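One protein chain is absent from this view; the other protein chains keep their places.
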Amino acid sequence: MSSFTRSAGRAADQLRAIRITRGFTIHAEGSVLIEFGQTRVLCTASVEEKVPPHKKGSGEGWVTAEYGMLPRATHTRGSREAAKGKQSGRTQEIQRLIGRSMRAVFDLRALGERTIHLDCDVLQADGGTRTAAITGAFVAAQDAVNKLMAQGLLGASPIKDHVAAVSVGIVEGLPLLDLEYTEDSACDTDMNVVMTGAGHFVEVQGTAEGAAFTREEMNQLLALAEKGIGELVVAQREALAQA
Amino acid sequence: MSSFTRSAGRAADQLRAIRITRGFTIHAEGSVLIEFGQTRVLCTASVEEKVPPHKKGSGEGWVTAEYGMLPRATHTRGSREAAKGKQSGRTQEIQRLIGRSMRAVFDLRALGERTIHLDCDVLQADGGTRTAAITGAFVAAQDAVNKLMAQGLLGASPIKDHVAAVSVGIVEGLPLLDLEYTEDSACDTDMNVVMTGAGHFVEVQGTAEGAAFTREEMNQLLALAEKGIGELVVAQREALAQA
Amino acid sequence: MSSFTRSAGRAADQLRAIRITRGFTIHAEGSVLIEFGQTRVLCTASVEEKVPPHKKGSGEGWVTAEYGMLPRATHTRGSREAAKGKQSGRTQEIQRLIGRSMRAVFDLRALGERTIHLDCDVLQADGGTRTAAITGAFVAAQDAVNKLMAQGLLGASPIKDHVAAVSVGIVEGLPLLDLEYTEDSACDTDMNVVMTGAGHFVEVQGTAEGAAFTREEMNQLLALAEKGIGELVVAQREALAQA
Amino acid sequence: MSSFTRSAGRAADQLRAIRITRGFTIHAEGSVLIEFGQTRVLCTASVEEKVPPHKKGSGEGWVTAEYGMLPRATHTRGSREAAKGKQSGRTQEIQRLIGRSMRAVFDLRALGERTIHLDCDVLQADGGTRTAAITGAFVAAQDAVNKLMAQGLLGASPIKDHVAAVSVGIVEGLPLLDLEYTEDSACDTDMNVVMTGAGHFVEVQGTAEGAAFTREEMNQLLALAEKGIGELVVAQREALAQA
Amino acid sequence: MSSFTRSAGRAADQLRAIRITRGFTIHAEGSVLIEFGQTRVLCTASVEEKVPPHKKGSGEGWVTAEYGMLPRATHTRGSREAAKGKQSGRTQEIQRLIGRSMRAVFDLRALGERTIHLDCDVLQADGGTRTAAITGAFVAAQDAVNKLMAQGLLGASPIKDHVAAVSVGIVEGLPLLDLEYTEDSACDTDMNVVMTGAGHFVEVQGTAEGAAFTREEMNQLLALAEKGIGELVVAQREALAQA
Partner (left out) sequence: MSSFTRSAGRAADQLRAIRITRGFTIHAEGSVLIEFGQTRVLCTASVEEKVPPHKKGSGEGWVTAEYGMLPRATHTRGSREAAKGKQSGRTQEIQRLIGRSMRAVFDLRALGERTIHLDCDVLQADGGTRTAAITGAFVAAQDAVNKLMAQGLLGASPIKDHVAAVSVGIVEGLPLLDLEYTEDSACDTDMNVVMTGAGHFVEVQGTAEGAAFTREEMNQLLALAEKGIGELVVAQREALAQA
């Protein structure tokens, strides 16, 4: 058995403190600060009344995401991607993942020919920024959709279900839910799981950072993720229930 | 006489509500959220124990700044500079201005061969982002220097004086202090002024957006700026006096 | 039950014809043309007697991959990434996946301070280019390692196990192994699985393109992948057994 | 009192020899070589019968500028911006300044939906290249407008007033007009001033390179600039009076 | 007299073994693998039913080429141009040459408003890649035109004549036809010659790598090139005569 102990006495299958603050900034149609413990991501939803070229004239809308990290969101300062003149492979991979996850619960035809841009900017990083981003972006998107409905621009909601995400991993042989940075650095296997409110999988991305993992370990990790995402969906509902 | 009225009954020579929150994020050596009314800029100071090539072996340190704006900090979403692959001329102009302003109050020899990076990221924009950035970056830089001194890495402070900045402008003939976005868009003349705690000028950048301005108008604007910067320096001192 | 029929009477759990041609080009330390049916990828391994900056002086080597697709490898011509001046997010995602997969079976310390570059260039695409690339790159890497051992530059092999990959997916409700392009375009769920010769997981990347997938479906897909990868490892062994 | 002596016995409030050569090249609608002593800038005005996107359909024209420096315009060779693949922050700052200065004296509605491009290329640099560029670009723009009027494409001139620029600075305590390179390198305060023929300010950009400057010093510098720009406007008029 | 001996007993005026394989890949309208000895270039022709901006509405079509080299086509691995983010000057020079050579034998009006893209990708390099590319691209273009005619999209062929290319050079005083890599590296003069089936010149690009060359030497080289290109045109005809 592993002797690994989590910080602040957290249980292996316990999420960090989750906080979802709606209306964090004033201009965006949806603006959510989501916190998974010390990880803080600002997710804004912006509605644009046009679609990218591949959707023009299709009668369908588009939902897309961009991801960024402030240079000093991390322990040591990273270089600014705008100054370097290009986004890293990691950044592109994450923003593609967020976009796909959001589109999985959107009926693009019901959205009509408009685009929802989800900007996920990490103000402070402590592991799990991409899963926090997905979980927060959903709430921002819901706020933007609610605004469109309140304005009469949409008759019915194009959102079919909730979507949320969490990381799971194996550290010193112990399967853990919602890894923080020190756990993430030490883990053998790291898996990001995205699920719907109905409990189905949208994305499963598991990577063996150290030793390859077994089918049994995978099952343990998926069970942890199901538990965590269930709780995140509850947190989303509670946040959206507030005025 | 002008019939222009400021929002919230603000007087022509009155700053917006100024708030300076130190320790806004946990990783940086200095981390300050500064608010000029609805304008909110996160300023972090990062210490790096090396210098850029032009200072190598000089015995002197360097202080430099980068500036960014989150895509939805503004009324309509702007494109992400990292995704476009280059910083705009405006961004570069602003970050050069912040860097020069900071260096004006630093004794680079006393800093030793290390670099202080000041990252100024606009979370929400309502006019005056560059002047808020300068005013907040100074506080972040002071916190970083204090940390270096507490660690014994610096014997004496390389900071010679405060530096702060404010915008002034003429709207419908009326000279105004600390323009918010709607005023900035309507003004004929827009001037950004950077001054030291001793009341001397570091930068004066005045631009006639509409009609060219007279020497008399310039004098009125400079007087307003002196008043505002005096108050900003007091706000910096009060913020730094807290634990 | 699904009425979907695969081309050429292929069974749902059947790989396409796999061909592995070693020594396809003459200059590289390892050069393999791998074919999964009509998908053809040229994988070359190049040994460089130095390491990237993050490994300098570490006593460890590095294994990395780049991926490309000839403009007319596909049904309609794609634009050349070198001419556009940047690699797409998809390209970067794939080459990061190939690199991680190779490193999972390499003992970097046993490799010594040298780099193996794996270039995977798609000559013809018909679905599954990334899984073919991983499967072929392993053979090229093995050839390069054998050459280093024959030259006395390496005493023992730094390769700990085989690694191979295959795609699986659900088309019209039917779980299928090794999707070709028309199947890939039509599938609801698409999963790329990378496993070792010992049958452990290195990467699992499942994406719901249409409806989200259930735990049961995931289990079916993983079982198919295990079967396919077992056969691919046999094909790798047979290819390597030839002179 | 300062013991600083200017080269060639120039007085503190004296411009360098100013030469304005119209028709320096044959293709452009306006082509001016302007010399401030050894500083030589080629300013061309090109008329294009269309406007950038933000002016399309507005009934207004546009006036814009680009600035460049030949690699060996300076004492030591600088790298070519076209070869580096990007313009420096300094270049962008200068070309934005030239553009704003020109637009300050243009009635864009009277110009109609066409663009005047002002290209300012420094053939030889000895301080003051941006102020020479503004002063010369005005003459080139006037020539281009005259050509449009002669062709009947414009009924009345869209140019409302002259615009010219000069640098001023404080070297060893002495306020100086029109700094040459060695003075510019040694100065504590450097200010670029752009004014109209009517004597009003278009831009004031003052920077403390060494010690911060006082209100009194600023007044001295502005007085010098007013004198110098008055003389430059006379030089523009004389040049334009020639056939 | 020179004592230089060619590999494999090749005569000074002898081409390497030429192989032209049509239909090398399945998607392109024309797909040719051409081999000049160990040099192997994949040439594909793609038909696009639109033209670049400068031909829009002209009634004329366009023929253009792109050139690339796989990173390990050469003895030592070259860096991937897509990863570096730009094509080298050499690459651009070669693809411009291929494009001009193809257009020299095309009647662009007879082609109609469509584009033929010729992609020439070097799988293996041993000298003469650009001349092999031109020779192979012609065959791919012919196949694409034949397909357009078979589809009834073109009534008559827009191809007016064959075009082929070969390199010639002087090594240790000896004029040689069709240089391979070791000869190319050692030569004093290197010349690439492009000719039509009728025996006229399309391009002559001769460069003195060592000593400048005389008129007499030039005449010898041109005679060799004429002989070689005559044989290449025969090889093209034979390849095209096959089903």
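For clarity, chains are labelled A, B, C, D and E in written order, and residue numbers in each chain start from 1.
Convention: contacts are C-beta pairs under 8 Å (C-beta built on N, C-alpha and C of every residue); 3 or more make two chains touch, one makes a residue touch a chain.
Remember, it's a predicted structure, so these values are computed and weren't measured experimentally.
**Student:** Quick check: which displayed chains does the absent chain contact?
**Tutor:** D, E
**Student:** Using the definition of touch stated at the top, determine which of D:66, D:161 or D:209 touches the missing chain.
**Tutor:** Answer from the full complex: D:66 touches the omitted chain.
**Student:** Would you indicate which residue among E:44, E:124 or E:196 is in contact with the undisplayed chain?
**Tutor:** Result: among the candidates, E:196 touches the missing chain.
**Student:** Among E:7, E:79 or E:214, single out the residue that touches the unshown chain.
**Tutor:** Of all options in E:7, E:79 or E:214, contact with the hidden chain holds for E:214.
**Student:** Taking the full complex into account, what residues of chain E touch the chain not shown?
**Tutor:** 86, 89-90, 92-93, 95-96, 100, 104, 191, 195-196, 198, 200-208, 211-215, 218, 222
**Student:** If you put the missing chain back, which residues of chain D would it touch?
**Tutor:** 25-28, 31, 38, 40, 42, 44, 46, 48, 66, 68, 70-77, 80-83, 85-87, 91, 117, 119, 121, 123-124
Just so it is clear, only the chains that are shown with their structure count from here on.
**Student:** Take chain C away without moving anything else; what clusters of touching chains remain?
**Tutor:** A, B, D | E
**Student:** If you fit chain B onto chain C using the CA atoms, what's the rotation angle, as a multiple of 5 degrees?
**Tutor:** 120
**Student:** Two-or-more-chain contact residues of chain A, please, as numbers and ranges.
**Tutor:** Expected reply: 85-86.
**Student:** According to the definition of touch, which chains form touching pairs?
**Tutor:** Here the touching pairs of chains are A-B, A-C, B-D, C-E.
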